[in-house]
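As you look at this complex, bear in mind that one protein chain is not there, while each of the others sits in place.
By letter and in written order, the chains are A and B; residue numbering begins at 1 in each of them.
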Amino acid sequence: MADAAVASPVPRRAVRTAAIARAAGRAGAVVAVMLALVGLWELYRWIWSSAGWTWPFVVDSTSMPHVWTILKAFGQPAQVNQPALINILLHKSLFTAKEAVVGFGLGAVIGFAIGVVLVHSRLLQRGFLPYIVGSQTIPILAIAPMVVVWVNPKLPGPFQGWGAVAVIAAYLTFFPVAINTLRGLQSADPRALELMRSYAASRWTVLWKLRVPSSLPYVFSAFRLAATASIVGAIIGELPSGLQSGLGGAILNFNQYYSLEPQELWATNIVAAALGILFFSVVVLLEKAVVRRAPENVA
Amino acid sequence: MSVSDTDPVVRIEGLTKTFARGNVTALQDIDLELMPGEFVSLIGPSGCGKSTLLRVIGDLVEPTAGSVTVNGKPAKRARADRDYGIVFQDSVLFDWRTVAKNIGLPLEMLGWDRDKRKQRIDEMLDLVELRGFEEHHPWQLSGGMQQRVSIARALAFEPALLLMDEPFGALDEMTRERLNLELLSIWQQLGSTVVFVTHSISEAVFLSTRVVVMSPRPGRIAGIVPIDLPYPRGVETREETRFFELVTQVRELLRSRGEHLLPEEELGLLEAPE
Partner (left out) sequence: MSGLIVTPSVGRRAARRAGDWVPAAVVFVLAIVVWEGAISAFHIQQFLLPRPSDIVSTFWTNRHTLWPAGWTTFKEALGGFAFGSLGGVLVATVVGRFRVVGNALMPIAIAANAVPIIAFAPIANAWFNPLSSTSKMAIAGVLCFLPVMVNTMRGLQSADPRQIELMRSYAASELEIWRRVRVPTALPYLFTALKVASVLAMIGAIVAEYFGGAFNALGVLIRSDAQILDFQTAWAGILVASLLGLALYGAVVLAERLVVRWTPATREA
């Protein structure tokens, strides 16, 4: 930070103008990418349908609806006497976001706690790390029904129904956080550790004054993965739990009508994608605010 | 080598180098000739462009103006002909190669066959006294040993010219002095020409036939000190009166330019182009 101030004797206003210009450029790039994707989609459609190619799949208005058909679907009600699809989808994504955020929080806390415990004992690491890695090979969708049946009755009123989904989201979230917290806590500079030892600092002090600060870049890098994972977990968790209020339920529902109205499933998936990117961006912004030093190759 | 004894190995004329980024003049109007078998040190404070000068000789940095010839041909051609070997401050060894394979890297590039490579690698291992370590990976070696591998790699294809960019800068004093002695004996065995960039006055005086003192901003040659200490030089050379006189002479030359030796920090802009 200080270096930047010394190196650029440019007035602050100019810096701000440059920042605005950069942001505008970035927004322009996003729009350009969107337009390019739309163009590619329609071009692919046109080539494949006019050439009659059937590989890898038959292109028609069911498999690849026109972009404008999908956009139009947002403005129309999916069923009679209902608000426009976009309204419904926004409500549903709010519900899914709630599950994801709670799951993210739960998973982050558990993951962080696991990292903190494991960093203090090589024995515990040897004992538990293989199973933490192994836990991710358990197909989450497969255990979702059991989790729902199991967790739901134990939940207090306000968490009924969606609480179990949040637990499933947490199951996907905790893993990257635990692994990276452990790595981050271990990344503390050994000389700094020696310095702390010279102060006769307690384990607790070393943890909070040294290990946790040096772990932050790693932890936030895990949060980025976890952001996506928690949305995936929330959507997957809704599938077997029979919840109709979220995006997962909507996907399941519109899937049944896909051959008739494919644009509605597409619209839902676009919203799901946007939600994933949004959550990811929020975490990245949060990271920028908390971690000043850019981490290198922490993945 | 078809270079006769009277032709310089390196001829630098009117060399100027400016970096567009930051608008820094790294080198200005440098003229220098290096004769075969010379050991020339470039010394000067940080930012005097000595590393840049070394890289211009090696055609790793393009000069803005002036000409550089190596073995009588343009520097670019000399690089293509693999006329020189280079050693960096960090050994720049490839982690994924064993010691033997690191030394053999330039030989692979030259298309030597396996047997010929093996034979040369063995010779090099003897030369830098690393027998028994050929199957080790670089991270299993100490800093001094890593640098010896790096030197062996640079010498493996017997280049007539050896470029060394602060090769012992990161080592402790005792290791550095031992490697100084080893380098001198290797140089005398092979008779190659050496360009040696350093921060250390005593190292420059101890090793060189000539010391080129540079001054910074813009990088210029402040003066050249011929070192008339007899070879072979040894531990006792550092205790001779003449040695101290020459060290003082170089130090005075550095000081007269109104610049003090900065600590080891380097101007990243000048030292690491690209």
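The rule we apply is simple: a contact is a pair of C-beta atoms (placed from the backbone, for glycine too) under 8 Å apart; a residue touches a chain by one contact, two chains touch by 3 or more.
Model, not experiment: these values are computed from the prediction.
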Left-out chain, listing which of the shown chains it touches: A, B
Candidates A:Thr17, A:Ser63, A:Gln82 or A:Gln244 - the one touching the absent chain: A:Ser63
Selected from B:Ser67, B:Gln119, B:Gln140 or B:Gln189 as touching the chain missing from the view: B:Gln140
Residues in chain A touching the chain absent from view: 29, 33, 56-57, 62-63, 123-124, 126-131, 133-134, 136-143, 145-146, 149-150, 227-228, 231-232, 235-236, 239-240, 247-248, 251-252, 255, 258-259, 262, 265-266, 268-269, 272-273, 275-277, 279-281, 297, 299
Chain B, residues in touch with the chain not shown (by the definition above): 58, 60, 79-82, 84-86, 88, 90, 92, 94-96, 105-106, 109, 133, 136-137, 139-142, 144-145, 175, 272, 274
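Quick note on the criterion: only the chains that are shown with their structure count from here on.
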Centroid distance [mean C-alpha coordinates] between chain B and chain A, Å: 52
